[in-house]
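First the structure, in the form of structure tokens, and then the observations on it.
Complex shown without one protein chain; remaining protein chains in place.
A and B label the chains in the order they appear, each numbered from 1.
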Amino acid sequence: MANYMDLIASQKNTKGGIIEAFHAIQKEYNYIPREALTAAAKAFGMSEAKAYGVATFYSYLSVEKRGKYIIRMCESAPCHVAGADEVIKAIEKYLGIKTGETTADGKYTLELTECIGQCQATPVITVNSEPIFNVSPEKIPEILSAYK
Amino acid sequence: MINLKINGKEIQVPKGTMLLEACRQAGAELPTLCYDEDLRLAGSCRMCLVEAKGRPTLVAACVMPAENNMDILTESEDVVEARKVILELLTARHKFDCHVCEKDGNCKLQDYCYKYGVKESSFAGEGPHFYKEDPNPFIERDYDKCIMCTRCVRACEEITGADAINLEDRGHHAKISTAFNGILADSTCVFCGQCVMVCPVGALTSKVSAGKGKAAQNEKVLTTCTYCGTGCTLELNVNEGKVVGVTSNRDRKYSPVNKGALCVKGRFGWDFIHSPERLTTPLIRENGELRPASWEEALSYAADKLKGVKEKYGPDALAMFTSARVTNEENYLAQKFMRAAIGTNNVDHCARL
Partner (left out) sequence: MEEKRVLLEYADQINPESAADYIKVGGYKGLEKARAMQKKDLIDEVKKSGLRGRGGAGFNAGMKWSFVPQDAPVKYVVCNLDEGEPGTYKDRIICEKNAQALLEGMAICGAAIGSDQGYIYCRGEYPFVVELLKNAVKSAKDAGALGDFDIEVRMGAGAYVCGEETALIESIEGHRGEPRFKPPFPGVAGLWAAPTVVNNVETFACLPYILVNGAEWFAGIGAAKYPGTKVLTLTGDINNPTYFEVPTDYKLRDVIYKLGGGIKNGKKFKAVQVGGTSGAFIPEENLDTQIDFDSMGAIGAALGSGAVLVLDETRDIVDTVARITKFFEHESCGKCNPCREGTFRMCEMLHKVNEGKASEKDLENILRLAKVMRKASLCGLGQAAPIPVESTIKHFKYEYMRKLV
């Protein structure tokens, strides 16, 4: 796992690039650990409180530990009318967690998301940002079992 | 110069003047919650909205520069309705316990609800849940009363430079928070209380003054802080002859040095005033014991002793060490006394260290 200091340093020359640094950190850690946030704030000349404000503003950034696989269910109108509610229930049942939670083994985190722009094949979920199309409650076990 | 009409009245203002100021000049005082003349503009509370004829939306007067030929209405039906709805939205998230609130009688939300006749909210649903337990001895953080004007965040950053607080989350979940929503003691907070000073409601209040008197019951006495030589102006809040708190007078005329800003000592460190351990009369040491004396006796005694030392050992045997806790004028008098009356340059001051 890359050291967060190196990840931050890789974005050092990106003007105003703290969000890019957060992306780089999350790619390795799946969330932004506190010490990494503090270091990033320092590197970009920002107070820790402000950097925390940035990290908590955006849906795709997290300051809390998350699973290896982040599953996001789109629930915007096109997916909603295509049956997103039923898919969410199926995922919750399969994983044994509620939306917003992480499985005890630290493998899966389930989040809701707004439109991910793949509306040609609703409903859509993403696993670590990779879209999976035309999902249905029946397909969930098969889809998720591929992520070990 | 810019020519515009406000409530039918033709007025002229310099280019760059915001509508808020232009309206003031035309005699129309607008309600504001997020506006603070010492802080960068936010334009977010939307209370100062006015109607600019011909525009599809209402405009926030605090951030809209006056333009030629604008035709502004400050209390039109749409404007009043917008303010009422905004107040109802704020009251829906605000914990109403005015009877026990420190800010009762000195609260902008209360004042505007009164002015616009907002008795209850049409939008009452889920109530507030933002209270922050913080064990520090100075600042109470009851965000169940917070109206998200962000004046505290801006004051912390721009007046004090502590950058201790910012916003956490977004939308309706957003709240004022330190990094990782911790307590102030773990943050870069210096407990200056500038956040308390600018808070327009009862979200941030002084724990030291809690329960000792509401604003309307207190007499405010303008004085100079005794802690250091900066000479900050502050207001002692006096209730039934007792000091119960310190607040800021932000008027430049009265507070030219600090413009209302104080430090932790000035704002919260006043409880010594009524300490039973304070000296209330001069004491003279006799045979190793201190005994009370009158001012007349004590001053004569000191003068005699000073004179005695000067006569016996010369003026340079005496020195004066003065304190930052007295005013500049008193410090001036002290050195003058040493130089002119005693005849020595042995003068020093604790703030020189």
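Please note the rule applied: a residue touches a chain if its C-beta (ideal position, glycine included) is under 8 Å from a C-beta of that chain, and two chains touch if they have at least 3 such contacts.
In this text the structure is predicted, and so the values were computed from the model without any measurement.
Enquirer: So one chain is hidden, and I want to know which residue out of B:57, B:281 or B:328 touches that hidden chain in the complete assembly.
Expert: B:57
Enquirer: Looking at the whole complex, which of A:4, A:44, A:69 or A:108 touches the chain that is not displayed?
Expert: Answering carefully, the residue with contact to the hidden chain is A:44.
Enquirer: Can you tell me which of B:93, B:154 or B:214 touches the chain that was removed from the display?
Expert: Counting the whole complex, the residue in contact with the absent chain is B:93.
Enquirer: List the chain B residues touching the unshown chain?
Expert: Missing-chain contacts on chain B: residues 41-47, 49, 56-58, 60, 63-65, 78, 81-82, 85-86, 89-90, 92-93, 122-123, 125-126, 147-148, 167, 169-174.
Enquirer: To test your reading of the contact rule: which positions on chain A touch the chain that is missing from view?
Expert: 14-20, 22-23, 44, 46, 50, 53-54, 57-61, 75-78, 80-81, 113-122, 126, 129
Simple rule for what comes next: only the chains that are shown with their structure count from here on.
Enquirer: Per the contact definition, I'd like the list of chain B residues that touch chain A in the complex.
Expert: 157, 163-170, 177-180, 187-188
Enquirer: Going by the contact rule set out above, which residues of chain A touch chain B in the complex?
Expert: 34, 37-38, 41, 47-53, 56-57, 63
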